[in-house]
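Could you have a look at this structure, given as structure tokens, before my questions?
One chain of protein is taken out of this complex; the other chains stay put.
Right, chain A next:
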Amino acid sequence: MDFSFSEQQQDVQNLARQILTEEVSAERQDVVDQQPDRFDKALWAKLAEAGLLGVSIAEKNGGMGFNFTELCFFIEEAGRTVAPIPVIPVLVSAALPIQQFGSVEQQRRLLQPLASGKTLITTAFMEPMGEDPATPLTQARPQGAGYVVNGVKTAVPLAHLSERVLISAKTDNGVVALMINPRAEGVTLVPLKVTSGEPQSEMRLENVLVATCDVLAGPEQGGELMTWAAQRTIVAYAAMQVGVSDKSMRMTASYTAERQQFGVPIATFQAVGHRAANCFIDVECLKLTAYQAASLLEADVDASTEVEIAKVWAGDVGHRVSFASQHLHGGIGIDKDYPLWRYCLWARHIELTLGSSASTLAKLGEKIAKGEAYVS
């Protein structure tokens, strides 16, 4: 057993932390907020230049060739600064399955420009009333060597800025994984306004043609690909939640150490100190379960139970730490001139992405009913 992190992992963390804390100031966030899209393109380019966008993309495809934990560290730092960049939909949900399941040609064509920040490829995992990309309602009909797709995807991050959108669709023979060109005929993007401010769309697909070169996995492998990608996405969000909640907790600790009422720092009231201490315990639980899941996925062992456990903690801890932080800040915590509010919105975003705590517990409970989740 080893709870330390390797030098390489810490290097990635330090590099990401350095760039992100330097670049993501409150003023810069405000500027980005004024733009039509909450996406900091200059920052994205800077991260590409530092090699971070390609952290876990193979060297032959223009990346650093590191593992999943390194990527999670980078994502945790993005969470710590609530940076306005699509690290998870692009670098995890899209890039990792392309690398794992795509043909050599697809890898070369799609990953190199992605790692260098030239193009975005995003992912549409959610459907209205559907949170599991491995069981979509969206339909794909074979046509030649490609497909014709009909259906609706929702909560698609940055679809209008992306080169391709990775989706799942069902055929008579199983689920397929396809890359949709959002500018193709039959695609309609309806902008959504959501809690976190992330630019999202609903994507309607009406007889959209997908060419062979954009088929990432056929019916024999598409479902597996989607589960594989969803698990990594969930764990990446848990890692991001570590950053989000750790930072809001630490902002709260510093704030309460400074803020005086009744002639003393409010941190010296036990009721205040103890609520912060509860956050500390929560963050530790989330961190351990999230990185356990990451390390198991990295080792490519079956980790579905551990992924579900991390997801429940990500939802619960995000919720509790966010509201404790707001409460202990008092009024300033929700003032948009003070940075805490963004963290609270992202905690909520993560909590409800790809399933809530309750729905995940129910899934785990079903597994328990089948005798599949004993403690060793």
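As a convention for this text, contacts are C-beta pairs under 8 Å (C-beta built on N, C-alpha and C of every residue); 3 or more make two chains touch, one makes a residue touch a chain; residues count from 1.
As a working rule, contacts and distances are computed from a predicted model.
Think of the chain that is not pictured: of "Protocatechuate 3,4-dioxygenase subunit alpha", "Acyl-CoA dehydrogenase", "Aspartyl/glutamyl-tRNA(Asn/Gln) amidotransferase subunit C" or "Permease IIC component", UniProt labels it "Acyl-CoA dehydrogenase".
Contact with the undisplayed chain is limited, among A:T69, A:Q107, A:T123 or A:S168, to A:T69.
Between the chain not shown and the residues A:E49, A:E284 or A:D302, the one that touches is A:E284.
Of the listed residues A:M179, A:L216, A:A253 or A:A324, the one in contact with the hidden chain in the full complex is A:A253. The missing chain, though absent from the display, is touched by one residue of A:G186, A:P265 or A:G330; that residue is A:P265. In the full complex, the hidden chain is touched by chain A at residues 1-5, 69, 249-250, 253, 256-257, 264-265, 267-270, 273-274, 276-278, 280-281, 284-285, 288-289, 291-292, 294-296, 305-306, 308-309, 312-313, 361-362, 364-366, 368-369, 371, 373-375.
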